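I am attaching a structure below and will ask some questions about it afterwards.
Removed: one protein chain of the complex. Kept in place: all other protein chains.
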Amino acid sequence: MATVAFIGLGNMGGPMAANLIKAGMTVTVFDLNPTAVEALTAQGALSAKTACGAAAAADFVITMLPAGKHVRSLYLGDDNNKGLLDVVSKQALLIDCSTIDADSARLVGAKAAEKGIEFMDAPVSGGTAGAAAGTLTFICGGSEAAYQQAQTVLTVMGGNIFHAGAVGAGQIAKICNNMLLSVLMVGTSESLQLGLDNGLDPKVLSDIMKVSSGGNWTLEKYNPCPDVMENVPSSKDYQGGFMVDLMVKDLGLSQEAAVASNSSTPMGSLARSLYVNHARQGHGRRDFSSIFEQFSKKK
Amino acid sequence: MATVAFIGLGNMGGPMAANLIKAGMTVTVFDLNPTAVEALTAQGALSAKTACGAAAAADFVITMLPAGKHVRSLYLGDDNNKGLLDVVSKQALLIDCSTIDADSARLVGAKAAEKGIEFMDAPVSGGTAGAAAGTLTFICGGSEAAYQQAQTVLTVMGGNIFHAGAVGAGQIAKICNNMLLSVLMVGTSESLQLGLDNGLDPKVLSDIMKVSSGGNWTLEKYNPCPDVMENVPSSKDYQGGFMVDLMVKDLGLSQEAAVASNSSTPMGSLARSLYVNHARQGHGRRDFSSIFEQFSKKK
Amino acid sequence: MATVAFIGLGNMGGPMAANLIKAGMTVTVFDLNPTAVEALTAQGALSAKTACGAAAAADFVITMLPAGKHVRSLYLGDDNNKGLLDVVSKQALLIDCSTIDADSARLVGAKAAEKGIEFMDAPVSGGTAGAAAGTLTFICGGSEAAYQQAQTVLTVMGGNIFHAGAVGAGQIAKICNNMLLSVLMVGTSESLQLGLDNGLDPKVLSDIMKVSSGGNWTLEKYNPCPDVMENVPSSKDYQGGFMVDLMVKDLGLSQEAAVASNSSTPMGSLARSLYVNHARQGHGRRDFSSIFEQFSKKK
Partner (left out) sequence: MATVAFIGLGNMGGPMAANLIKAGMTVTVFDLNPTAVEALTAQGALSAKTACGAAAAADFVITMLPAGKHVRSLYLGDDNNKGLLDVVSKQALLIDCSTIDADSARLVGAKAAEKGIEFMDAPVSGGTAGAAAGTLTFICGGSEAAYQQAQTVLTVMGGNIFHAGAVGAGQIAKICNNMLLSVLMVGTSESLQLGLDNGLDPKVLSDIMKVSSGGNWTLEKYNPCPDVMENVPSSKDYQGGFMVDLMVKDLGLSQEAAVASNSSTPMGSLARSLYVNHARQGHGRRDFSSIFEQFSKKK
């Protein structure tokens, strides 16, 4: 069985690592938070004193970190500290599952390639529920060989596994998708509220648009109008689901990419502004479909 | 068999009336353009010298006109001319298939109700191809009884037939759907181009987003990026399909409704502005997915 | 001295009529609200039982009403009631100071012209303070002769008096100006907050931008950031000034005009959406510079 190093044991990384253990793999974990480490060692993980210590002998190194600066620092090291690239085996496959800027992914990928090491970015979607259930979606950026090799570990943690292109393409594809998702959510919300303001039943309107040219994922799976669908955040006071703050983060990444590539994203940047306003009004930790309230409230 | 009066024999009305004739109904037609009338009488229609003449003895009166002012004028008449409401049988069902402002539909509906006549708005989607094939979508606003009664004629001309609510609801549901469609189209275009600008293959990115949370009708049926799908306007230099000018018209109706109901539609109004700019640059008669070029062009 | 009929004695019309009385003119007033009438008769106005009664013998007829439908109804009458155009002297000048849609103004102007009567639209800005002080701005649409004739009464009630063009041009110029004002206010708010979020002193930033290429009326007279200027609404918890609800009304008029003329107004329509959201959150009766809070709030 494969030996895996897993670095970053937060709300997502913890259950992802647990699934690898359950599948019988030898998993060595590291996190700055000792409680997070203990939760995994209690399930059978080994632990190491440092990230480099965990990674040194692994076939697969999987990282799950908050932002690009953490990924760069961990992989590349600095004047005083070695980075993962300085210690891992040339045969190892490095997989970063963090959602970060594509430039950081490309930088790490280029430095890895200089040393003859395979690196792949593989950001996920599916949330903590998907992490626990092993049904995450992975969007991979890397060589075809790396993509094939990664199936060993990714199929244990996820359902859909896409290959978007070269290193960095996973990050780009994810932010394109999530930017589009934000546009779908805002556009669907304002369309439903326009119907409501004109006397339509939101359930009837949703049913019509769902099978018409307005059909989209939010109408299928995640209707933002309360009490149209059961068991979605909008019918539970927008608790659970995908937090506004996380959507704001992803929309920030998409805007940084758009600036870097000189691209125009009028809908995506407008969605970002509306979500930032929403977060500033105190809704950052509610589900992102709560943007519906920006249109529906009447005082 | 039902007797039908059909008034307004343009690109849509002509083939719709033809399908009623083919189904064996007795159809009396009227249009200000004699050539349009002759095309139908050659297929077996009767003709009348006036719209009121055509409608006086019909079980169903179907109208297909350009704008609200034409509908109000035809149904209500004026100081010098009788309107349809002055001449039709109390048992007749009046069905207006035009795409117009909901206020005009409600006004005609209210005047009809005063006289004990059933009126229904039933705007269509599906374009000239759907009109010819008898596969249009109808979105109906009217009483349940009217909706049931209308099946006799609507099922001959269309596939999906929805009941959105009371009179006017058909218009509202249609403009909500088409406003959302415009948002999907613009949002999908800018997302695909952001991917392209960052080195992704638009086909790969489309395949990923289509089955992810960015999934929507445009990715399924009508990808705006050339050469991703076959047999869609984007792969035929944006010929055919649904014209930019018609989308501008529908977005104008949605904005008028939003002003009247004091609703906020940031995405829909932005889409309208982008489509108006696009039309002013000379693209009004191309397919509405050509908005993609606003993002993709590089000179 | 001129004899004046003044119809519509609300927050604006009341003090405007009072200034005409103070200037020694014979003013006959009418309003549906008897209390409003009494307030003016106490200051020396005559009153009439109907609007037509007030207007029949006047040299100038001035109207100040809420919306286009009221203006059309008052001037044109209906099947059961005479309109002002049926009773006024051919020598009278009719001046509508309401802020309404240009189409209504043009319709009344055309009907007046058919009867050989001069009509002018002359919407105002300056608020209730300007109405009381006699310092309103009037933006006039009508013939040069009407514009000259109107000076007799307008100079009593206002300071700046502009001639924008033919009938209806006053309304168009006003909504163009107010749409632009809303864009200045939102754009200035978000720019100041971007500076604040990056550590700048809003007073210093305002001083720099005011004399640079970002200079605009809001920085000069009406800074939206609290405590940058004294005696502006932002330094008084956004009380007083020009209400959000009134800006929403004007932005609705500008959007209706933009739809009718097939014009693109991306900034103006976005400002409208933001102001509608703001009003729906309960801020409709606060000053319109309170839109700053959409950007500044941090919970």
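All chains are identified by letter, namely A, B and C, in their written order; residue positions are counted from 1 within each chain.
The rule is short, and it goes like this: a residue touches a chain if its C-beta (ideal position, glycine included) is under 8 Å from a C-beta of that chain, and two chains touch if they have at least 3 such contacts.
Since the model is a prediction, treat every value here as computed from it, not as a measurement.
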{"item": "Residue in contact with the excluded chain [from C:Val71, C:Ile139 or C:Ala279]", "value": "C:Ile139"}
{"item": "Touching the absent chain when the full complex is considered, from C:Leu46, C:Ala132, C:Ile208 or C:Leu246", "value": "C:Ile208"}
{"item": "Listed residues A:Arg106, A:Arg272 or A:Arg286, member touching the removed chain", "value": "A:Arg272"}
{"item": "Options C:Gly83, C:Gly142, C:Pro224 or C:Pro266, residue touching the unrepresented chain", "value": "C:Pro266"}
{"item": "Absent-chain interface as seen on chain B, which is shown", "value": "270, 277, 280-282, 294-299"}
{"item": "Chain A residues touching the omitted chain (full complex)", "value": "248, 252, 255-256, 258-259, 262-266, 269-270, 272-274, 276-277, 279-280"}
{"item": "Hidden partner chain, residues of chain C it touches", "value": "102, 125, 137, 139, 160, 162-166, 168-169, 172-173, 175-181, 183-184, 186-188, 190-195, 197-201, 204-205, 207-209, 211-217, 220-222, 254, 257-258, 261-268, 270-271, 274, 294-295"}
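We adopt the following convention: only the chains that are shown with their structure count from here on.
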{"item": "Interface numbering overlap (same over half, different under half) for chain B and chain C", "value": "same"}
{"item": "Chain with minimal offset from the mean of all protein Cα atoms", "value": "B"}
{"item": "Angular offset of chain A relative to chain B [C-alpha, multiple of 5 degrees]", "value": "180"}
{"item": "Distance between the centres, which are taken as Cα means, of chain C and chain A, whole angstrom", "value": "51"}
{"item": "Where chain A and chain B are represented by their mean Cα positions, the distance between them in whole Å", "value": "40"}
{"item": "Distance from chain C to chain B - Cα centre to Cα centre, in angstrom", "value": "38"}
{"item": "Multi-partner residues of chain B (at least 2 other chains)", "value": "258, 262-266, 270, 274"}
